[in-house]
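Worksheet for the structure shown next.
Of the protein chains in this complex, one is absent; all others appear in place.
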Amino acid sequence: MSAAQPPPRIHYLNVSYGIRSWLVTTDHKRIAWLYLLSITFFFVIGGLFAVFMRLELLTPEGDLVQADTYNKLFTLHGVTMVFFFLIPSIPAVLGNFLVPIMIGARDLAFPRLNLASWYIYTLGGAFTLAAAAAGGVDTGWTFYTPYSSIYSNTHVALTVVGIFITGFSSILTGLNFIVTIHKMRAPGMTWFRLPLFIWAHYATSIIFVLGTPVLAITLVLVALERLFHLGIFDPALGGDPILFQHLFWFYSHPAVYIMILPAMGVVSELIACFSRKRIFGYDFVAFASLAIAVIGFLVWGHHMFVSGQSVYASMVFSILSFLVAIPSAIKVFNWTATLYKGSVSYDAPMLYALGFIGLFTIGGLTGLFLATLGIDVHVHDTYFVIAHFHYIMVGGAVMGYLGGIHFWWPKMTGRTYPEGWARLAALIVFIGFNLTFFPQFLLGYLGMPRRYHAYPPEFQVLNVMSTAGASILGTGYVIPLIYLIWSLRYGAVAGANPWLAKGLEWQTSSPPPTDNFEITPLVTEEAYAYADAEGENDLPLRKPVDV
Amino acid sequence: MWQNLPLLPEQASTIAPRVDALFVFVLGVAVFFAGLIFVSIVYLAVKYRRRADAAAPKLIAGSLALELLWTVIPFGLTMVMFVWGALLFVEIQNPPADALEIIAVGKQWMWKMQHPDGHQEINELHVPIGRRIKLTMTSEDVIHSFFVPAFRIKMDVLPGRYTTTWFEATRPGRYRLFCAEFCGTQHSGMIGSVTVLELSEFESWLSGRAVGTSTAKMGESLFQRLGCASCHRPDGAVPAPSLVGLFGSKVALEGGRTVVADEGYIRESIIDPRAKIVAGYQPVMPTYRGLISEDGILQIIAYLKSAEQGKGEAARQ
Amino acid sequence: MSETSTLIAHQFDDAEQQRESSTLGMWIFLATEVMFFGGIFLGYIVYRSQYPIAFAAASNRLDIWLGLINTAVLICSSFTMVLAVYNAAAAQRRALQTNLLLTIVLGCVFLSIKLYEYHMKFEENLVPGASFAFPAPLAPAAEIFFSFYFAMTGMHAVHMVIGIGLLGGLLFRAGRGWYSPEYFTPVELVGLYWHFVDIVWIFLFPLLYLVGRHL
Partner (left out) sequence: MKSAPPISVKSYIGVFLALLVLTALTTAVAFVDLGGNLNVVVAPAIAGGKAILVALYFMHLRHSSRLSWIFAGAGFFWLFIMIVLTMSDALTRSGFSSAAQ
């Protein structure tokens, strides 16, 4: 760590040294680092699985790996990326670091619980890695019964136990955030002065707390069925294969909002800072987060339009799915409107934020196709779906995550990253991403089913394009990994507020002291009070950066 | 038939052009809004880029009128999509009554098809053009999904349950049939084809094959062999209710409920006879679980549905 | 979940903030528990609506009297638990210890009876799996019922065991005089948990034992 570097001031990084001081820390900022390291590890692992998948799909024949291997690759790719990278990514790293600071608190309400949740996450990860090492699991990350409960002869039980354990880490993080946001706000920090990042994390926490337990019990039932031969989902006994899907998607659809809501929170911060304006329609953006969290729980059946679910239920789920599109649209429109008459600078975090809006827009709009009953029949379980959710999860959540990491990197480390490289990387990621996943929309509408190890030759051209894009995308991810590590030692020392941004986190030093603030701040203004209606402001404008 | 880079799959069923029309509508809306957002972002980001001598921008809190505008318009558009999509969906989901009934059984990793006249095919399905085809499907093991992109139809195939879908092919040709629900190691090998033939070609295709016994006939012989007829006599005398004209009728159950005798009910009555007891009868029927295959159950259902049985009843009355 | 000393943890401003946060945290945790058990209740409801006759027949194989006794035992334990919280607030250390101990004992009685019931089901070949035996036509759905019976009561029993562990910790610390009218949040929180586990059983009892008597 950069702890050995100047400034000599005591802050959270240099207050104590040694592995042990990190492993028993209850400081939310240090726990954020623990999470950062572990999710980066899982991101790399999940990425490697994806590399092999894309290589296999270069040719129509299943020639690089065996069918069984390929099935394990996409299963483990999904499991690690969803449960061990995307879901904890922004909440557990940026949320952990920023939620207390942004509301002017010294720490989360339950610091030891916070540390415990990291250990729980690690334990769950260990189980899943053990399953992967022991030979893997081949059910897909969705674990549909009866394949997962009876037919698969891979390490299903070990994997689902790992995910079950990790679920508790999510629950405890969400619980911690909710209590903290309710009870620990600094004097003057009213609900409508909260940064939109906090609103987004509050909404996310609701899903953590109310959704995750359902996944937990569902996976327990699958594990019980495998280990003790209980007959919960067994069709031979008259078990209902669709029941599992209801239980699974009750969590796993809202889980998509777990990934995207925090990214939306990050983007709100970035857009405000780099256009020097309060987010247009702050209240609407704030309530849109809550609306997404709540309505997001009512739409899960749109994963099941062709599953044998009743036509009547499908209609209910379809109309509710369209409703959840509205608050997302409201957010996109408000971000765009924020640029109007702003003072826009093109720093790397802003590039990620603008990229996020573009990719999220495509991801969201293609969701309309899937919510439309007549079209979903055709595109369900094809690459159209794959492309759609990668636009949301990778184009949306990962872009938001990278933008946030860059934005708060000076705060977390006290050092700045190399801006030129960062902008280049942002550009490469954007281009590589589109090249990887846009062809998959076409593949999907043409009818290429997902989870295919070998495919008919007419799909090859688009698959080659996708693989080529993936190699660009991969490069775009490796560059930040290198220069961010480089910057820990060689980056320029950042002041308390390198972006000249609003927000309590920029009022404390970089890196912050262990208790975050020397004295508890008193909040007297709205969020993003860059200027009032006359243009009066108390923070100077940063000079435009060289393009 | 396949070019190197087609952008739309072939349209080979009556439903396909209608799905595509809806697709084009949603695509139009999506392209419009995506374009609106992209152009706005680029335009605003360039126009209001930070300049060296810039003053701080003024606060613009928001606008209720705008918020309402961009809430109501997307809402209206999505409701159009919903209604249009739902109407189409109902049609896709409800097979017409006059359809030719074909049985499809999925198992790891193949499709077994059975024509009403008893012809069986593996991973292939030959159908005549311009004829409505109803598929009644079940699985012997895990969940599969019957997907023919050229027809724009897809339906999951479940163990222990029946699902149905239908299509009417409009263009002769050979179209891919995929399994769309992950079903294990050879999931990607569970590919078949649907061959659409002109009626005359279909007839000659049929005649070119060994004459099979019709599904209903097979069901009838199974019905005799398993001894069903010894209890289920046409007069409905105790111990068992008559099965004549049963299919599609309403059955009064013990406890005052009624149930429509569809495929699912008949299957349940064979596998799990005491789940629903017909009013006035004792629960004495043993289960046939393990004694009869999924194919066999479907054959018996075909027999119970068949015209011969119905006619027989009419003659008796 | 709560801090274990009378000191106020550094992140809190005062004792009231700390206490309110802990209580709120516990209620949120209980909301997650509602959803956790809710998932399995949903499965039960779906299957019961599909197989009412088999579920009734299978339910009649449970011993209603043991279920009734266990319900009463658990209600008694909830009562002693609430008294313990009252004692803690009223600085009645001896009574606090007695009531905590009684709660533990009642919890153990419950688990013992449950274990005996499991044993009986084993003897009667009602444990799902290869040896499951039930009159033929209803056997499959009855096996689903017993799968739910074991999953639901098993999950409940696991919660009981955790609760007894927590109560043991409280008892130990009560003996050392940790709790006072100024600081007894842990007793309150464990109380909330214990009552919640009681509520789960209050629903399990009719769903598993009683519903089969008459449809």
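Each chain gets a letter, A, B and C, in the order it is written, and its residues are counted from 1.
The criterion applied here is as follows: a contact is a pair of C-beta atoms (placed from the backbone, for glycine too) under 8 Å apart; a residue touches a chain by one contact, two chains touch by 3 or more.
Since the model is a prediction, treat every value here as computed from it, not as a measurement.
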| item | value |
| --- | --- |
| Selected residue (touches chain absent from view) among C:F79, C:Y118 or C:W178 | C:F79 |
| Touching residue (missing chain; options A:L23, A:L227 or A:V316) | A:V316 |
| Residues of chain C in contact with the chain not shown | 15-16, 19-20, 23-24, 27-28, 30-35, 38-39, 41-42, 45-46, 49-50, 64, 68, 71-72, 75-76, 78-79, 81-83, 85-86, 89-90, 181-183, 191-192, 195-196, 198-199, 202-203, 205-207, 209-211, 213-215 |
| Residues of chain A (touch criterion as defined above) contacting the omitted chain | 182, 206, 210, 214, 238, 240, 242-243, 246, 250, 297-298, 300-301, 304, 308-313, 316-317 |
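We adopt the following convention: only the chains that are shown with their structure count from here on.
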| item | value |
| --- | --- |
| Two chains joined by the most C-beta pairs in contact, as defined above | A-B |
| Between chain C and chain A, distance of the C-alpha-averaged centres to the nearest whole Å | 35 |
| Between chain B and chain C, centroid-to-centroid distance (C-alpha), Å | 44 |
| Contacts with two or more other chains, residues of chain B listed in rising order | 272 |
| Where chain C touches two or more other chains at once, by residue number | 51, 140-141 |
| Touching residues on chain C, where the partner in the complex is chain A | 1, 9-12, 17, 20-21, 24-25, 28-29, 31-40, 42-43, 46-47, 50-51, 128-130, 140-141, 143-144, 147-148, 150-151, 155 |
| In the complex, chain A residues that touch chain B | 62, 67-68, 71, 138-140, 144, 146-147, 151-152, 235-236, 238-239, 241-242, 275-278, 280-284, 305-308, 311, 314-315, 318-319, 322-323, 325-326, 329-330, 332-334, 336-337, 339-346, 354, 357-358, 361-362, 365-366, 368-369, 371-378, 380-382, 442, 445-447, 449-458, 461-462, 529-535, 537, 541-544 |
| Residues of chain A that touch chain C when the two form their complex | 100, 105-111, 113, 171, 175-176, 178-179, 182-184, 209-214, 216-218, 220-221, 224-225, 228-232, 234, 236-240, 243, 246-247, 250, 515 |
